[in-house]
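Attaching a single structure in structure tokens format; questions to follow.
Here the complex is missing one protein chain, while the rest keep their positions.
As written, the chain order gives the labels A, B and C, with residue 1 at the start of each chain.
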Amino acid sequence: MRADYQPLRPQKPLLVNRDSETPPASFKIKDVTIGDGSPVIIAGPCSIESADQIDKIARFISRSGAKILRGGAFKPRTSPYSFQGLREEGLTLFSEIAERYNLVTITEVPDTNKVDLVYQYTDIFQVGSRNMQNFELLKAIGETDKHVLLKRGFMSTLEELLLAAEHIASKGNERIILCERGIRTFEKWTRNTLDISAVPILKNTSRLPVIVDISHSTGRRDIALPIARASLAAGADGLMIEVHNNPDAALSDSRQQLSFDQFSELMQGIEPFLKQARQN
Amino acid sequence: MRADYQPLRPQKPLLVNRDSETPPASFKIKDVTIGDGSPVIIAGPCSIESADQIDKIARFISRSGAKILRGGAFKPRTSPYSFQGLREEGLTLFSEIAERYNLVTITEVPDTNKVDLVYQYTDIFQVGSRNMQNFELLKAIGETDKHVLLKRGFMSTLEELLLAAEHIASKGNERIILCERGIRTFEKWTRNTLDISAVPILKNTSRLPVIVDISHSTGRRDIALPIARASLAAGADGLMIEVHNNPDAALSDSRQQLSFDQFSELMQGIEPFLKQARQN
Amino acid sequence: MRADYQPLRPQKPLLVNRDSETPPASFKIKDVTIGDGSPVIIAGPCSIESADQIDKIARFISRSGAKILRGGAFKPRTSPYSFQGLREEGLTLFSEIAERYNLVTITEVPDTNKVDLVYQYTDIFQVGSRNMQNFELLKAIGETDKHVLLKRGFMSTLEELLLAAEHIASKGNERIILCERGIRTFEKWTRNTLDISAVPILKNTSRLPVIVDISHSTGRRDIALPIARASLAAGADGLMIEVHNNPDAALSDSRQQLSFDQFSELMQGIEPFLKQARQN
Partner (left out) sequence: MRADYQPLRPQKPLLVNRDSETPPASFKIKDVTIGDGSPVIIAGPCSIESADQIDKIARFISRSGAKILRGGAFKPRTSPYSFQGLREEGLTLFSEIAERYNLVTITEVPDTNKVDLVYQYTDIFQVGSRNMQNFELLKAIGETDKHVLLKRGFMSTLEELLLAAEHIASKGNERIILCERGIRTFEKWTRNTLDISAVPILKNTSRLPVIVDISHSTGRRDIALPIARASLAAGADGLMIEVHNNPDAALSDSRQQLSFDQFSELMQGIEPFLKQARQN
């Protein structure tokens, strides 16, 4: 079958694109492999809030089968008067506790001047949705050797996402993981509209692994399970999920984080999809 | 888990909504049941073009496991100079040939003044995306006893879709099937953006079956299979798929219709999802 | 200066388009001319509610300089349980009272089966935003000799608007007035986003007059005056404005209708733009 819509017609072949000579990429980070056909689960709180909070969450998700711990130390917030994150203190906690449970870590690097700092504390950089076209940041990350998860801008096209990835790759770092996290539309019953078609299109066009952030895309706990199943059925290499020991008391995004019970239920519900993939 | 975004707060409880006393609806139409947990496949050409074309397609899809034949006799076209459909002649062909292969039929009713005519020829009315808020048409259909598949407007919210369904139900006809078919966004690599979250939200909120039109939503043959799998994994009660004996020569939507080989491949690829559902 | 974006490339030259041989159209309807460079004001309530209401409003707006009375008898409403309009009774009132004040009338025709009825009562048909691609209705209107104001669908591109106009023109009726009324976007502080660029683009591309509906586009009384001024400065041939004798008690769209005082203030504020145009 062939694509019918505007294909990517770059001025030169993109490094991030798939062709006969560049097979799909998979990355081994400590004990975890992303992009080998067996989906990975990235879980954790929206924000790093305290040692106790991170320890509880890290222990719980590692027992439930998640391999990668997420959590934000620098929180980009719409209002300057909202909680801005624990910053370096948060990074230290995060890194120590993840090691305790043998979890790979991912956290957001908010700015070029934080690249060196965050580099020391995390296994994977995250570039947030609002920074997808922060080209100075992309280039700075491109000059490191660290894996990076690049979130799609919530108002960016797939072409723009691939060109943002190319900004990183063109500086020498091709350890890039793409992340669909929903786009801004007129629909009001979800926080964003998850663009499920992005998964197979990105998989077909680029050679990079593709993760779906099921929390920011919909902003709704009540449909987390069917959306997780749909994402895996569409071919995603993994899911990113917000989990909190006490969602209602969370300092950010309290409405979309799953409780421990909800996360267990979700992990059970997607088990057939994880197994199936392993057998393929 | 609970919904976190704007719930539907109608002035009165909606007939189409789910509550403890009104369980999910399922409809038996001839030999086919929609909404009983076993997904149905609706397939056929965009437009009815000739007896020969319909016969070939009907025979093929019925052997492949589709139960319902789609095809348009009145084509709403953006330009007045595009093919407008075979109209009543098309309806006659359509109805006769479907019967030959024991297929249930669905076709679009474009206007109030065609309700009586189309009523005689089809098992299920289709209300097209551009007509979702054609309230006079909705009311006219609400006064019949025929099943109707109501397509979401490509720029309509889920709340507006449910209220459009309520326009039909409020006149006495509750035999309504909802259809997600993609919404208009800024993304250019798909014809529309399939709103996969619509499936679980509509299933949770209303008591009506939900179908996903995988052809109009993405407009791309090359991702038909992963999108079909994702739709079923999200809980859809069925899929609507455009199939043509010779897509490149089709009189409308030639770029998104599947060939017979592509349709066979797709039916094989979703087989595990159809089986799984039957076992639940 | 030349257009840089996607020009309209129809299969054949459109009747509604401007070219060297078809100058801009202007229409004389009773004493009022639309499209001659002197902007017209169309004012009135969202819905026709009673003889008393229409009489008060018609008298007031005619004294303030409006030449055309608007008012809906068939109201397309998102919910079936909202006020649906006075229907034929409303048309009778509307027509009689407008005559009393020598006002030209415009009212919505909601469906093909109401074309003959509404024809008898109004000087100008209105096709509502939700009906812009109701092609059966467009064709039915195209077979009459009555002027028609075609509202842009809130989900429609300018190309689709011109092709909708062409559906009418292709049946023989070229007495078409285009209306920009805002499009649906992610912005939440206005009801819709007024696409001001539509005015000069439509004026340059087509030969039809262009009106701006300042009420539905923004949904905000507090910016009615600057938006009215901007629309005239952009080259609009007129404005459509909702006015009500008691906005807070209106049966529909109460939040966006102007009171008499607000309408007077607005008419004063745009006076320089009306004069200026007359002198050109």
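Here is the rule we go by: a residue touches a chain if its C-beta (ideal position, glycine included) is under 8 Å from a C-beta of that chain, and two chains touch if they have at least 3 such contacts.
From a predicted model like this one, the values you see are computed outputs, not experimental measurements.
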item	value
Option from C:102, C:120 or C:204 whose C-beta touches the chain left out	C:204
Listed residues C:22, C:185 or C:246, member touching the removed chain	C:185
Interface with the unshown chain - residue positions in subunit C	1-6, 155, 157-159, 183, 185-191, 193-197, 199-201, 204, 217-227, 229-235, 255-256, 258, 262, 272-273, 276
Touch residues of subunit B, complete complex, unshown partner	184-186
Residues of subunit A (touch criterion as defined above) contacting the omitted chain	10-12, 74, 76-82, 110-114, 130-131, 133-137, 153-156, 160, 163, 166-167, 170, 184
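Keep this in mind: only the chains that are shown with their structure count from here on.
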item	value
Inter-centroid spacing, subunit C versus subunit B (mean Cα positions, whole Å)	34
Length of the line joining the C-alpha centres of subunit A and subunit C, rounded to whole Å	47
Per-residue overlap in subunit C, given as positions that touch at least 2 other chains	184
